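See structure below.
With one protein chain withheld, the remaining protein chains of the complex are depicted in position.
By letter and in written order, the chains are A, B and C; residue numbering begins at 1 in each of them.
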Amino acid sequence: MIFLVKIMGVVGSPRKEGNTNYLVKEALKAASNLGVETELINLGDIEIEPCIACDICKSTGECAIFDDVPSLLGKLVDSQGVIMGSPVYFGNVTSQLKMLIDRSRPLRMDFKLKNKIGGAISVGGSRNGGQETTISSIHQFMLIHDMIIVGDGAPLAHYGGTGVGSTINSAAGDEVGLETSRNLGQNVAELALQISKK
Amino acid sequence: MIFLVKIMGVVGSPRKEGNTNYLVKEALKAASNLGVETELINLGDIEIEPCIACDICKSTGECAIFDDVPSLLGKLVDSQGVIMGSPVYFGNVTSQLKMLIDRSRPLRMDFKLKNKIGGAISVGGSRNGGQETTISSIHQFMLIHDMIIVGDGAPLAHYGGTGVGSTINSAAGDEVGLETSRNLGQNVAELALQISKK
Amino acid sequence: MIFLVKIMGVVGSPRKEGNTNYLVKEALKAASNLGVETELINLGDIEIEPCIACDICKSTGECAIFDDVPSLLGKLVDSQGVIMGSPVYFGNVTSQLKMLIDRSRPLRMDFKLKNKIGGAISVGGSRNGGQETTISSIHQFMLIHDMIIVGDGAPLAHYGGTGVGSTINSAAGDEVGLETSRNLGQNVAELALQISKK
Partner (left out) sequence: MIFLVKIMGVVGSPRKEGNTNYLVKEALKAASNLGVETELINLGDIEIEPCIACDICKSTGECAIFDDVPSLLGKLVDSQGVIMGSPVYFGNVTSQLKMLIDRSRPLRMDFKLKNKIGGAISVGGSRNGGQETTISSIHQFMLIHDMIIVGDGAPLAHYGGTGVGSTINSAAGDEVGLETSRNLGQNVAELALQISKK
């Protein structure tokens, strides 16, 4: 069986089994139900270093740091959609996700992520605990790569998947978090499928 | 000649011949060059009242205020893409554009703008004068309607068209404003065309 | 009894007795408990027109529109702190509040609101329903007036008062909304008192 469309899920939490992981997986399941291939990468599983602004990518198009990032970036390039999730750390993505974002700079040299479909998920420790500002940060990254942004769509229809979780297993019982994340996954997959059709 | 794809431009300025009008028109020209139909609406030309939260649209699906807004909303529904531009008024869209945005609520009852392609343009009085936060406001409106967002793409590739204009005719000589607005128009049109193909 | 410090509350809702009104009043009560004078203005009670960019204020320092706005702006100038609340309308403040914001332009000619303490409250129809982006819009307005911004402080400590209310009387039972709004009111009053001491 050949899948033509692939959606990557990226979990920006240092915790591999936390609420963000749970919600990004739910989003991927909803995408998968529409017939796309999915893959989940957990930043807690990989070695990742910060960009040091050496500017070598400006001449070579390649990052000079040898860790797990170039391989992950290759996966993003080979996908048609990306769902990025992060717990809220001070109203923003985690340092781990920010490292991946900064390290994606070589891909922007010739806009290798152009027209990939992007969606965002965030999980905060309190109800209005930075989920929206964290999603904005992910959207800004995506627009700067000339990606295409979708939100979670009907019925709640705001910026993306928004979870609340003060303990490690909160996400499983968080109806709003589950619904918005699944709807986001569906939205990303639908548009990726539509765009990929010849 | 039959156009299958139409992009609406909305100028949120009370000034009909100002810099925002100039840049939105440039965006529409770039879109038009790709073969889409375009139409420009200047909020300075129409009668527009604020939403008063009467909630009649929740039962009837129609707005109870009779001004030029319902007709304009119909045009948005009939288009495949929307480019909204606003001068920066205190880091945000104008009151005039905000009135249109608030009055669009009936369309969200059954998400009539779902999957329309959206892009944003803003013009500030100083260099980093609220252009980005104004564009964010427009994007938020669009995501809440389950629209699809694109930015201005290569080479500057940030959030949309960004002009600087302290006097009424500044836009014509504002290279960054022109380039980002044209690129935005092209991005909106390309995606609208791609999605509309059977 | 002479009050040296005054905090103005502004309710940006077209509904005079809605959830935003409830939470702004709670914020003012908390401020009042610290010994400051408070006054509440409901935009639903006043006549308010949009700025039409006539630029007369640039030459005269006064707005050429005669409605209730100049008197309200005078009250803001005479206060030491401002708490602005808005229901979330498409991820942003209402048109009514945006009209007041745009009409405040004469005060920025010589920065008459400089060093006033500002805080923001928003009420959304769903849990992560644009509360944060609405508060950001209010903060941006305040910073552009060179005001000083505070958030809601401990224990939840994010951007301001955040309510959820899908029906008209939801705010009274919304613990997070009440707590963050009261804490915001206290934060604004404490700093206004501290700065006003000789």
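Brief remarks on what is shown
Here is the rule we go by: contacts are C-beta pairs under 8 Å (C-beta built on N, C-alpha and C of every residue); 3 or more make two chains touch, one makes a residue touch a chain.
No experiment lies behind these values; they were computed from the predicted model shown.
Of B:Ser59, B:Asn128 or B:Thr167, it is B:Asn128 that touches the chain left out of the display. Remark: the omitted chain is touched by one listed residue; of A:Ser79, A:Ser122, A:Ser137 or A:Asn183 this is A:Ser137. In the full complex, the hidden chain is touched by chain C at residues 108, 111, 114-115, 136, 139-140, 143-146, 148-151, 153-154, 157-159, 187, 191, 194-195. Interface with the hidden chain, as seen from chain A, comprises residues 13-15, 18, 50-53, 87, 89-96, 98-99, 101-102, 104-105, 130, 133, 136-137, 140-141, 143-144. Looking at chain B, the residues touching the absent chain are 91, 126-133, 136, 156, 158-159, 162, 164, 176, 180.
We adopt the following convention: only the chains that are shown with their structure count from here on.
In this structure chain B contacts its sequence twin chain C using mostly the same residue numbers, the overlap exceeding half. By number of C-beta pairs in contact, the leading pair of chains is B-C. In this assembly, the C-alpha centroid of chain B lies 28 Å from the C-alpha centroid of chain C. Centre-to-centre separation between chain A and chain C, using Cα means, comes to 35 Å. In chain A, the residues that touch at least two other chains are 136, 158-159.
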